[in-house]
Every structure is written in structure tokens, then in C-alpha cells.
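Only one protein chain is missing from this complex, and each of the others stays in its spot.
Order of writing sets the labels: A and B. Residues in every chain begin at 1.
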Amino acid sequence: MRLPMWLSQHVAALRALLVLTVLLGLAYPLAFVAIGKLPGLSGKAGGSLVAHGSTLIGQAFTDSDGNPIPKYFQSRPSAAGKGYDPTATSASNLGPEDVVDTADRKSLLTQVCARSQAIGKLEGVDGSRPYCTAGGVGAVLEVFHRDGLTGPVTRVISVNGPAFMPTYDGVTVESGTGEIPGGVITPIRGDAPAHPVVPSDAVTAGASGLDPDISPAYAELQAPRIARERGISEKSVQELIEKYTVGRALGFMGEPGVNVLELNMALDKG
Amino acid sequence: MTLLAEKPLEKAKPAAVRGGLLDPAQLWHSLPGALVKLDPRTLWRNPVMFIVEIGAAFTTILSTTDPTALAWIITVWLWLTVVFANLAEAVAEGRGKAQAAALRAAKQDTVARLLKDGEESLIPATGLKLGDVVVAEAGDVIPGDGDVIEGIASVDESAITGESAPVIRESGGDRSAVTGGTKVLSDRIVIKITQRPGESFVDRMIALVEGANRQKTPNEIALNILLAALTIIFLLSVVTLQPLAIFSKAYQAAAPNTSAINEHGVTGIVLVSLLVCLIPTTIGALLSAIGIAGMDRLVQRNVLAMSGRAVEAAGDVNTLLLDKTGTITLGNRQASEFVPVDGLDPEVLASAAQLSSLADETPEGRSVVVLAKNEFGLRESEPGLMTDAHFVPFSAQTRMSGVDLGGREIRKGAAAAVMKWVRENGGHPTEEVGEIVDMISGTGGTPLVVAEHLAGQPARALGVIHLKDVVKSGMRARFDEMRKMGIRTVMITGDNPRTAAAIAAEAGVDDFLAEATPEDKLALIRKEQEGGRLVAMTGDGTNDAPALAQADVGVAMNTGTSAAKEAGNMVDLDSDPTKLIEIVEIGKQLLITRGALTTFSITNDIAKYFAIIPAMFAAVYPGLDKLNIMRLHSPGSAILSAVIFNALVIVALIPLALRGVRYTPSSASALLRRNLWIYGLGGVLTPFLGIKLIDLIVQFIPGI
Partner (left out) sequence: MAGWLFVITLVIALVAVYRPFGDYLYRAISGNRDLRGERLIYRLVGVDARAEQTWGVYARSVLAFSAISILFLYLFLRVQDKLWLSLGFSAVPTHIAWNTAVSFVTNTNWQAYSGESTMGHLVQMAGLAVQNFVSAAVGIAVAVALVRGFAARRTATLGNFWVDLTRITLRVLLPACVLITLVFMIAGMVQNLSGGTDVTTLTGATQHITGGPVASQEAIKELGTNGGGFYNVNSAHPFENPTAWTNWLEIFLLLVIPFSLPRVFGRMVGQNRQGYAIVAVMAILAIASVALTVGFELHGAGTVPQAVGAAVEGKEVRFGVPDSATFAAATTLTSTGAVDSFHDSYTALGGMMPIVDMMLGEVAPGGTGSGLYGLLVLAVITVFVAGLMVGRTPEYLGKKIGAREMKLASLYFLVTPTLVLAGTAAAFATGNNRTALNVGPHGLSEVLYAFTSAGNNNGSAFAGITVNTPWWDTALGLVMLLGRFLPIVLVLALAGSLARQRPVPESEGTLPTHQPLFVGMVAGVTVVLVALTFLPALALGPLAEGLS
């Protein structure tokens, strides 16, 4: 019996798909799963596991309340689940102008400011940043003009909490909670240094939420605390940092980074 | 008629195609026509302008319900945009119509003298049917297109060709076709009508130049598709903007309502303005005018195209078949040299040749007399003064001509014939004559042997006149140009291959077809077309008809037969075979004008965006004012300036559309580079300047 053209084409399509599924979907990956069992590859194919995790996967070095454990180098902030959760990988996905806190969530700016201030306190350095208040929130005003976007200023509200400056354009700044319609959101630069002491990777979440690395600068910042907490010389900490710093591949690919888990494990080993 | 007379026949310079000029008064005269064209039932055929009209109608309603100065001024300019577009078409048509009217006037008065069963009756020319037989005598206007079946007459064809010299029309042969509307000057001819009623040449010419039921050409259709696609995309881009605008306005609650945007989104007036500025109105408005003007330019050069398609095809031609005689060479051979035999004084030969040619009024004969005069100072004697001379005319039997001067007989003619004559008269021509004859034939010339027979002596050959085809001056340069344009020229000749090769080399054509029969011509055309090439040719004889029909562009000579004219898709009223080259240039110019204005139209949009986007949205997001790089006065003035520029640019470009973009024959890359710079870059920059200038003026209008 001859099938009509349109039907025979679909039968051919189904057969082709099944043949290719066996070849590409089973034979090919399973062969490599088998190859992955070979000595030399098995460790990597299995996930680069070490005693306390995977060297490729970052982890949080905090207590159950989320507070940093001072004897450990701290990883970057993470947006994966409650932090460094490989079953819920994610970035923050907050935009560059996410500056107004709402009842549901803190703005990205406030998160950055808060982290910076917390790290400053932990490491005993200046945690101030541009566009951040001394209170560790985003320094953002909502400015009301007589004619909407232009004209004299009629009212000024600090949207992320207490007023952080007395007046703006001669008008007293009110404390507020969140944005109310009708004003213009105006971030205030403030007088923080252009290059804050706390490095940029320390105050931002990575892409995966599992970033295993921190910048050498952030490691340097943490070195005195580690030395103090562990009662070892800062120099030996520095040496360890250097040891676990991976430079740019071939000298131009990527950025230098320090693998935090390996570094902390080395510290624990003594 | 009068109009044609006003347009002197300009022989276009080979370097560039020129077109007609635009008389500003024509704009004014065409205005009523432009207003009539606002009727949506006719306008919908032009989708771009139809959209503009709908937009204008929409803003009219909006302006009525919510009248503001800005709204009304924009509305007026949107209507003007449509009117300007119609004006372009109306002007182009108007010029054609004027010509048509003159032609029609010539036609209407005509009365035909119908010959039926030997009886003559008078009927109006419009009542003539195919196959009717009519009589025309001196002073009669020929009532319709047809073939002369009896008699010979001189005919004034200036009504059609603009050429005042009368032409001869006779039965049989290749000069038998007559055209309706022309006038018999002498004698009487009987004509068999070859046209259907309403399909005469003049009718077709009227229809073509009027632009009525003008068929769109293939490239025009393709271009229209592109323009329609662009229109749809901008329509979409504008319509879908609305929900985004509403969202943005709601988010930026502080932003006040402006004439451009409020809580319901972008206002209707501004949205329509944006749309009209973005869709390709410039080319959309001028497209049909360009097409009509292209036909018009052909008509101005006395070429009638049967369809716009043929004009476009002319631009695409790859191979040009040119008849040697009349096109590449002057119509006739000319004496170029006297070659004496046996150490004879050349002057003796020249003198004998001159004497034998005195009564020979053919161009060849004249050229012998002239050459002898120029080379040897031999003064031409009047035949009438030589009382004893008896001139022997050329005849097909003897194939020679000459003169008998008492005891001296001189003959000149084809080598074989004259040699035979020499032998018959007791002479023994030397080998040398044969050698000279062969030498001349070998270089493509025609040898004429001159011999004399003095009474009592044996006849002897004096020498040979070298008749040569004279290539028209400037032809080599012309063919070089063709080559640069990528067009191959093939010379068609009945000459033998050796002669043909010599002339081809001298004229600089790419190839030749020697000893060409009509079948050979047809075969050549088919072969070229097999290779994907487009072929153009000219022809006049009935036996050219199959080739004319086969060629992609077949230009029939007006002097030719009706069969030839029917077979071709163009007729050259001047019967000038060189015209083919100009036709090709006009075809190219037509396409270039469309391409250039399309490019201009699209690139214009860049500047319009920089005017309108900040005008619409800077009120919501002040940062977008950074895009206002022209620093236009206000949102209202920016939008208005863009709309006004958009309308005025149509008027500004009407002359260009009618005249056509300047075309200099050159390679494709050179043409592209030039046109891209002028119309691409010009299209980007002009509106920046134009909109800014208009803004400097309209900002003083109160309420803007």
C-alpha cells in the first residue's frame, strides 16, 4: 500500500527523529559518561569534588543566620536561592537604575550600599560608596517640581528611609518610605571617594550565584582579619592568597581570581 | 502638432541623456488634476499615498473635535503632501496630454476616401476597419496606418516626427508604410488600412503619453512591493508604539501632558505625523511620475514605445545588434584612393574616373568626382558643357557605367565586368589589376576598375578606384562607452566576412555577423538569449520582422513596413538606427531615477527620527532631549518642521523625477558610487538642514 505524500513525509520524519535520537541522544552522551569514568577524567566528570564541596562551586562561609564567620575568607554575595544553592542558580537580574526600595524588596542600590557598609565594618575600613547614605541605603531623593519635570522644586522626599541631607535646592528633605507618584527620582552622588575601599566584586552578586572566586583585591582586604582571627602572620595569609590566585589564562583571558573554598581549606589545614 | 513643433528635435549628446524641463506654470495648470486625484477610489492604487490620505482625513477629524493651531497646520500640510504627490503625477501626465491633444486634433478632422468595389465614398477616419482600402491624393491627410498598395507619393510626416523634409512612400518594398495623420504632398496613393479602429499609432501614442491605463513595469511592481513592505513595517512600528507610550507616561507620573503625549499615549496628530514622515512618501509620490516622464523622454526623441516594459528592458540590454549601413557606416561607400596600374600617372586615372562619374548622381559617383578634385585639383566640368559627351548609365546587366567622348570611351565598374569589356575591346589586362582588386577587397573596400578604349587601340585598364565604407565619426568612442556599460555590440552586414571584419575592426564593435540573412539574425538573437542575454536590434524590412519580434527590444524604423512595426516593440519616427543607443540610455536613466529616489527617501528617515522622537518623548524622559541634535525649538515646531519638509521635498524633487537623474555611461561600480554618494549621503544630510531651516521659521507661528 502506498501512503499519501504528506503522510509518508511524516513517517519519514518520525523515523529520522528516532534514529537520530538513539545516535545523538543516547549513544553520544552515554559514551562520554563512560569515558568520564576513566581514571584521570573521573574526578572532573564527577564534579571536581573535594572533602567539603566542589572546587568549582562557590559556597557561603556564614553561620546559620547568614552572618560571616570571621575566620574564613568571605565569598561574593549570591542570588542563588538563599545563597550558593546549586539547585536554584540565579543572578539578581536587577537593572542599573534599580534604586528605589519597595515594601517587597530592597533595591539593588541599597543592597550594594548595605553590603559595602557591612564589609567596611567587618574589615574595619571605610565602607562608603557613591550614591550611598551613611546609613547604608541608596541615597535617592524624589524631587517634586511645580510643572512636573521642570519648574521650582516644591517638595523633596528621601525614598529609601530617613533624610540623609537637610535640604535640596533650598527645600527641606523629608524622610519617606518608597516612591509616591508625581516626583522625579534623583540619586545623590554624595562625597564618597570615586574608588571605594571595598572592592566592587564584594558588593555585587555574580552571574551564577555560585561564583567560586573573589578578586585578589577583596582577598587582600580580608587578609588582616583572617590573620587576626587565626592568630597567624599576615604574611603567611598573603602567601596563601597568592598560591590560590589564578591569573588570566594565557595572560589575556578573563580576570585574576582567588578560589575561596580552596583558600579557606588551606587555612583550615594550617 | 504645434507642441511638437515647439520642441526642436534635439540630437542628444552622446555623453548624457537630457530630458525635458519643467515649466513652473505647468505646476499651476496641473493643480486641478491633482485635486481630482484625491479621490480615494483612484488613490488606493498608490498604497503609500493612500495611507497618507487616510492619515490626513483622520487628523482633520481630530483637529475639528479638538482644534489647536498645531493640529490644523499639521493637517493642512498632510493634505498638501497628498496634493503634491498627485501634482507630480498630474504634471507628468499633463505634458503627455498636451502632446496627445495636438495629435488628436490632427486626427479628428480627417475624412477617409474609402475605395470599395471601385467606388469612392467619404467616411470619417474613425470609421475605418482593418483591411479597408482608401485613396489619398496631394493635400489629403492619410486617414489611418496602412501600407501603400498602389502608387508613389511624397508625404509630410512632420506631424508625427517633427521632421519637415518630406519622405517618399511607394507600394512594395520597405517604404510602403504610411501613418495616419500625415499628409500627402504630391501624387496619389492607394492605401490598405492595417490598424484596428482605435489602435492606430496615434491612438497608442496618445494612450502612452497620457498615462491612462498605464501598465506598471516589472521593476516598478517589484519596487512597489518593497515600498508597501516598508509602509507596513512603519505602520506597525507606529501603532505598536502606543501601549509602550501609555506605559511610559504612566510610569513617569510627574511628566505633564503635552501636545504630543498624554495619559492616553501619543496624540493622534503626532502619531500620524510620525507615520507619514517615516513611510517612503518621497518615492511613493514620484514613482508614477518617473515612469510617465520616462516614456515622455522617449517620445521627445521621437521614439514610440509600445509598452513601458520595453523601455525598462532597454536598460537591461546586454547585446546590441546594429546594422552596418546607416548605423555604423555612412549610408554609402566613398572613393578613398586612386590606384593606377603599370606606373601610370595617378592623375590620368583620376581624370578618367572623374569624367566617367560626372553624370553619376549616386553618392559613390559623387565621391569619385570630389576625390579627384580634392587630390589633384581636377575641376569638375559641367556635363552639359561637354556637348560631345555621351554618358552610359549604370545597368544591372552591364554592371558598369561610363562616358563616350568621341573617340575615347571610359568605363568604370565591377572588376569582372570591366575586365570583360577590356578583353572584348582587344585589351589584355595585366595581372596587376587583379592583384590591386584583391588587395582592396581584402581590406574591406570595394574596387571599381576604370578602363579606357581609345579608338583604334586596344582597351586598357587604367587602375582601380578604392571605394570604402566610411565609419561615422565618433562611433568608436560610442562603442567604447557601450563596453563600459557592459553592452556588447554586434555589427550585422551583408558583406563578406573579410570586409565585415575590416569594418568591424575600424568601428570598434565587439563582434560582427557577415553575409547575414534574416534567418542568421534570428539565430544569433536566439543564441544570445539562450545565454541569458537581452538583445536589442533595429530593423525596417518585412524580413526583419521575426528577428524584431524575437529581440527583447526591437526598434522598427518608421520608414519600414507595417509588418516590421508590428513586430517590434518600439518605433523610431526619425528612422535613425543610432537611436538604439539613446533608447538604452533612457531605459537605464529611468531605473536609476527610481533607485536614487528610493535611497533618498529611506535615508531621509534618519533625520526625521532625530526630530520627532525627542519631540514625542523628551517630555516623559528628559534625557531623550539629547537626541534633539538639531536643537529644534519645541516639540510642536519639530514635528511640524518634519511634516513640512516631508511635503516640500516632493515638490522640490518633481523636476528631478521628470528630467531623470543625470546619467553618464560608465561601469556599474562607478554609477553606484556616484549615486550612493549623492542620493544616499545627500538623503541623510539634506533633511537635517531642511528641517532645521523650516524650524527656524515655524517657531515664530504663535502656538507652536
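Here, a contact is a pair of C-beta atoms (placed from the backbone, for glycine too) under 8 Å apart; a residue touches a chain by one contact, two chains touch by 3 or more.
Predicted model, so just to flag it, every value in this text is computed and none were measured.
Student: Based on the whole assembly, the unshown chain contacts which displayed chains?
Tutor: A, B
Student: If I consider the whole complex, including the chain that's not displayed, which of A:46, A:124 or A:162 touches that chain?
Tutor: A:46
Student: Identify the residue among B:130, B:168, B:222 or B:505 that touches the chain left out of the display.
Tutor: B:222
Student: Using the document's contact rule, name the residues of chain A that touch the chain not shown here.
Tutor: Here the touching residues of chain A are 6, 9-17, 19-21, 23-26, 28-30, 32-33, 35-36, 41, 44-49, 52-54, 56-64, 69, 72, 76, 80, 84-100, 108-109, 112-113, 129-132, 138, 187, 189, 194-196, 199-201, 203-215, 246, 248-255, 257, 261, 264-265, 268.
Student: For chain B, which residues touch the unseen chain?
Tutor: 218-219, 221-223, 225-226, 228-229, 232-234, 236-248, 251-252, 274, 278, 312, 315-316, 318, 483-488, 531-533, 587-589, 591-592, 594-596, 598-599, 602-603, 605-606, 609, 613, 617, 620-624, 626-627, 663, 667-669, 671-673, 675-676, 679-680
Heads up, the rule we're going with is that only the chains that are shown with their structure count from here on.
Student: Determine the centre-to-centre distance between chain A and chain B, using the mean Cα coordinates as centres, and give it in whole Å.
Tutor: One centre to the other, that is 73 Å.
Student: Using the touch rule from the top, collect the residues of chain B that touch chain A in their complex.
Tutor: These residues of chain B touch chain A: 252-256, 619, 622.
Student: Along chain A, where are the residues that touch chain B in the complex?
Tutor: So the residues of chain A touching chain B come out as 144-145, 147-149, 181-184.
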